[in-house]
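Questions regarding the structure given below will be posed in turn.
After this line comes chain A, so read on.
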Amino acid sequence: MRPTPRAPRWGRRFRDLRHRTAQTILAVAAVGAAVALPVVLLSVGGGVFQHELATIRQSGFEISITTTADHGISDAHALSAEIDRIAGVAAASPILSVAVDLFAPGQGATPVLAEGIVPDAFLATQSAADRSLLPSSIALGDPADTVHYANGSYTGPESRELLLSTALAGTLGIANGSMATLAPTANASAGVGFTVEGTFGLPPSLLGPSALYVVLVPLSDLQTLTGYALGPSGQLLDSADTIQVSVNASLAADPSAIARIAHEIEPLVPYYSVSSQTQTAASLASAAAVLTGFYLGLSSVGLIVGFIFLTIILFRRVEQDRRSIGIRRAIGVSGWMIGRGIAAEALALTGAGLVAGMSGGILVVVLLARYGSSSVAAIARDAVFDPVTLGLLAVALGVLGLVAALLPTRRALALSIPEALR
Partner candidate 1 sequence: MRYALDALRRRPGRTALTSLGIGLATALVLILLAVSAGIQASAFRLATQSGVDLLGTSADTSLSNASSGLEFPPVSGAHALPTALERADPNVASASPWLVSSLVFANASLYRAVNASANGSAVPAGWAPADATSIGWIPDDNGGIEVPTILNGTSLSAPGDPHYANGTYDGPRTDEVVVDSALAQAIGLTPNSTVWVSLQSPSGPSQLSGWFAGAVSYRVVGVSGPFWFLPSALLGMFYLSELQSVVGGANASADYASLVLIHLTDSTHPGQDQTVLAAAFPSMTFITLGDVLGAVQQVVNLYRTFGVLVGLVGVLVATLFTATVLLMSVEDRTRELALLRVVGFSRAYVGGQVVEEGLCLSALGLLVGLPFGLAGAYLLNLFLAREVAGLPAGFSFVSFTPTVLLLGVLEVLAIGLVAALLPLARALRLPIAEELRAA
Partner candidate 2 sequence: MNDGATVELVEARRVFHAGAPDEVRALDGVTLAVRPGDYLSVEGPSGSGKTTLLNLLGLLDLPSSGELRWQGRPVPGLPERERTRLRLHGIGFIFQRFYLLPTLTALENVALPMRAAGVPASERTDRARDLLARVGVEGRSAAFPHQLSGGEEQRVAIARALANRPPLLLADEPTGELDSARASQVMDLIEEAHRRSGAAVVVVTHNPLVSRRADRHVAMRDGRLVPAGPRE
């Protein structure tokens, strides 16, 4: 006798779903929408984090010294020199950033961000990628900034050379070798003429959000121009916003060596903050974790509604299958088997919703990257679809699906068989 052909269990499950097409499509769409939101938020948020992390890792320096006060680092030249002497340190680059006005010949004031640097140290603390955007040599007339600034005095001659970001040079039509005046205010007569030594391209990560309007000048020249060289009573300020420290190439990949050097710097500047890029990355990671929590919180409303929805659908299925459940119970099918059937249905719906939501979410991100406004597209392009995160989301959803099956299963097992068969 030929055995009766039997549909595989999952095949049967999907056939059941197919028979309630509209309901199933709506349920899958709802679970899918609820899943798509965290997929988009987590992948885009994770992408931004990864991008920032990569920027930190590729920054060309390993330790940074900062203060909470504006231009709060004092004695920047001497402090950098002292840090330079620590074993393993390749370069310590003090940077002062101040908004000033730039006057191109025959033009009015343009507010720009002036970055005061020590050229040699600055180059030595740039990543290879960032260095490629700078001219091969940026002497600015005083490569170590030791001519104008000399041992705590600002008595040497200023070099008065600057580099312009290419966009700024293009906008103002300034050629190499021409003069541009930098002034602390819109009053050109209070300014100082600088020779344009060259231009440089700007990586988005290099010099802050106002990157288009940037000039690089010798640190001491900018300090004198803006009053951050000496205080009103003549006391030495020598201010900077940060000192970026790079370590020798042989130590750059050794976190313990970097930590040791950071520990050696700390006693020199107990009131400042000394952080290695590893620490910066760790604090970035904890900030990213907070953001992830926020995203999950926002997404949880959709997921909870989806969960309630699934419960209702499963209740409904139990109601529709009263008779068949009654028959199966009557012929001796165990409660466990019935429950397993409902759980399988929940998982089938959740799984289909998961696939729809993940594909939908990924599609949204791809569309945003292609058609979004420039800032949105830039963020979307960095999105990372982390298999671990998405896997955890899938597992969480699976668990949610099983929990949603609990009450309907209880209802199914509580059915009175005679009544169900009536």
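The working rule: a contact is a pair of C-beta atoms (placed from the backbone, for glycine too) under 8 Å apart; a residue touches a chain by one contact, two chains touch by 3 or more; residues count from 1.
On how the list was made: all candidates are chains of the complex that A comes from, given by their letters.
Computed from a predicted structure; not experimentally measured.
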(request) Have a look at 1 or 2 and point out the one touching chain A within this complex. (result) 1
(request) Sort out for me which residues of chain A touch candidate 1 in the complex. (result) 22-23, 26-27, 29-30, 33-34, 36-37, 41, 67-75, 79, 98-101, 108-111, 113, 183-187, 190, 208-210, 213, 227, 231-233, 235, 237, 239, 267-272, 298-299, 301-302, 304-306, 308-309, 311-313, 315-316
